[in-house]
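Yeah, one chain of the complex is gone here, protein chain that is, but the others are all in their spots.
And then subunit A:
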Amino acid sequence: MTTIHIDSRPYIAQDGDNLLQQCLSLGFNLPYFCWHPALGSVGACRQCAIKQFKNEDDQRGKIVMACMTPVTDGARISIDDPEAREFRASVVEWLMVNHPHDCPVCDEGGECHLQDMTVMTGHAYRRYRGRKRTFHNQNLGPLVNHEMNRCIQCYRCTRFYRDYAGGRDLDALALRNQVYFGRHEDGILESEFSGNLVEVCPTGVFTDKTLKQHYTRKWDLQTAPSVCVHCGLGCNTIPGERYGTLRRIRNRFNGAVNGYFLCDRGRYGYEFVNNKHRIRQPLLRKARGAALQSAIKHDALQHIAALLSNGNRVIGIGSPRASVESNFALRTLVGPERFYAGVSEQDNRLLASILDILRQGPARSPSLHEVELADAVLVLGEDVCNTAPLLALALRQSVRTQPQKIAEKMHIPHWNDNAVREAVQQERGPLFIATVAGTKLDDVATRTFRAAPGDLARLGFAVAHALDSSAPPVQDMPDALQELAVTIAEALKTAERPMIISGMGCGDRAVIEAAANVAWSLSNTGHPVELCFTVPECNSLGAAMTGGVSFESAFETVVSGAACNDNTADAAAEASTDVTADFSVDTIIILENDLYQRADAAVVDRFLAAAKHVVVIDHMDNATCARADVVLPAGTFAEADGTLVNNEGRAQRFFQVFVPEGDIQESWRWAQDIMTITGSCKGQPWMNLDQITASCAAAIPLLQPILHAAPPADFRVGGQKIPRQPHRYSGRTAMRADISVHEPKPPEDPDAPLSFSMEGYLGHPPSALIPRFWAPGWNSGQAVNKFQDEVGLPLAGGDPGVRLIEPVPARKAEYFSNVPTAFTRHADEWLVVPLHHVFGSDELSVLAPAIAELAARPYLALNPADAAELGLAAGNESRLQLLRATDGTGYSLPVQLKPELQRGVAGLPAGLPGLAGIILPAWGKVTRLEIGMKQGAPP
């Protein structure tokens, strides 16, 4: 802390920061373009000019760039100095010389940093009458729109895309005043973070192409704080709605989680909410064999009441993509002993083991921000670029942590981006990646290792043993691998913040246990350590905490008629063959879960056929709904409130963005309605979210802190709710006038301290309730500066969310000892492992047209040597038959060659439409498919 004088007034400032950041933190409106809190300073745009004086007597001073000038004790600067003001006005006028006259048709208009800065600088009238420079645009794919004329050459896009996110295909081309930002030719941007260009670009060069199809200005969007549902990281988002459809997703800054960025799956996956296959009315099948017909809410509930009253044997299947509250409501409706987790046996075991490791072990699960600070990382078995993209982005920053010391030695401040990069050159901190196949992070990895999941686990166990000799040793390690293990162990041992990353991606418990062993061996030998697991879905951990055994046990229960309460884990053998006539379960209630995505279609078919009645509560018309007797329309993340627990164990509240048409409501409300109509409701019915959250917290001690994830529904600021609509929201008296000129009252919201209106408290609400970033004079997303105490650091009042799991300190952890044996090839058989794809592997985002366009097509990945043995070349059709499949179903897939795959291992894309419901890894036979063989077949 030090004192600086701004316009002759003293202020307390943070030593070592740059003046721009400090001026913004102190609340001054100083215009800037090229500086970005996450990207640092380069001094390219010359917009943040201020005057600096030598001492009190210095009257002349000199103009400096605030972003390139460090805070020094007693510094005297002036923002209001006439010469500095004039300088800034000239700069913005130069920048605007070539800016085209197209704000009315520009998607950035209304939230444009360039507009804001131009107004802030006072440049209101164009004096330049000459000709404007123009550029041709490029087609950059279905996500990002390119309009190069608008560029002001601030270099933020390439600095983010190349330096920060590691992309290769966007660059600054041409020269002098004709610098062009684009690809070498038209084509889809390769980086899965390309959508961030929309927010990074200070003007409208890069805009959201999906928003363009249903364009709405920022001031017309009804927004609420939300959480992304497309992977397990729980990035904070701001979805925007207009006229009853979701229009876009913007990043909601959370210093501990996603910071300033989102991945493209999270940003563009939202369109599933507008999908034409949404269920909007309850559907009812009057008799078996009849078609599903839409019904009114009361009839549907009466029908369910009738189903539940006869026999009343009912089980419930939860879901890892439904909120904690919805899972808990179903658990209460059917009773805890009849509640099944909505995941496969394998996933359930992996989740249970992750929960155990995080809860019982000494290693802390880091937030994404903490991942960025790690200085030595081992990634074990997880393709984070595809299963948890933003974690990969954080890892990309982590390799810069250790080389930062070089810059520190040279007294280069960390924010001086170009100088730091010059000083560091290609130096990178240790990052070891051990995965089944290649990852996009390999270019920054110190060493990579490719093997079957079992061998990855063996490497992990070997690292643990190298760190602590009391950890179980690994027999028969090849020397090269042993050397790698020792190298990794050395790097982790010498680091200040070592981190182990693993997850459920390769579906192997040994990998998770190996990761835990590495963490524990570090902890047991007195080193600090953090242990991060990725989970596949937005509430995987929350659902696992709600309890319940896997749905395969439910299959077992229903299909073989076993006793319902016999739900120990070992009863969960594969749902087997014979269907007996003695059904002990009459009705199954399935919550937001398409079982066909998670288990073999034949098994699910048998299960659903064996149950007398199936009730599905879901938002999308999927294969499971098609087999249901009653379907109740559930709200998606945009139409419901609830709490999600991310991979870190952080509970975060998401709030309803808009009131949907039809009978769509939260799943937990449907469960409550069913309980009310059947009279099975014990105690007070839940009238709002707070009541169910409270009973959930009371029933499940682990979930107790979710009460504090966000302020309760009766929270008010000055007696007012926080409005979801901006104060400039337009068209209120006309948008429904075609239906009726009598405007309805705004809907009430009993669940949240937010209102569906433009009236309410317009100041800064608590961080968990910020519906949008806006401040006077700051219409763009850069207004987030005004919501932070210190620009670039957490939101004022702390970042949203509460951590549910904290490590057990100073505890000597017991090692896992079941080291798997080395992988050996089987003759004519392949170990089929899942390969994840950022676009395609997620069930919901792939329903968005833009993501579907980019989604991977089904294929079978083979080692070239294996493929040659089978007589297959890239592009040939192969046939894959899993040994487990009893009914002989197989898959015809084109072959892709991946040299990094271990021989004897085949890769199958996970979760793609057409390949859903395959539980991997599994053994299978691969044969060459003669029919339909393509040209260019191997000799």
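Keep this in mind: a contact is a pair of C-beta atoms (placed from the backbone, for glycine too) under 8 Å apart; a residue touches a chain by one contact, two chains touch by 3 or more; residues count from 1.
Heads up, the rule we're going with is that contacts and distances are computed from a predicted model.
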Name check vs UniProt for the chain missing from the figure, options "ABC-2 type transport system permease protein", "NADH-quinone oxidoreductase subunit I", "Sigma-70 family RNA polymerase sigma factor" or "Phosphate import ATP-binding protein PstB", returns "NADH-quinone oxidoreductase subunit I"
Of the residues listed, A:101, A:288 or A:411, which one is in contact with the missing chain? A:101
Determine which one of A:174, A:687 or A:865 touches the chain that has been left out. A:174
Using the document's definition of touch, tell me which of A:33, A:53, A:135 or A:670 contacts the absent chain. A:135
So that we can see where the missing chain sits, which residues of subunit A does it touch? 100-105, 109-110, 129-137, 147, 149-150, 173-176, 178, 180, 212, 214-217, 219-220, 243, 728-735, 737-738, 740-741
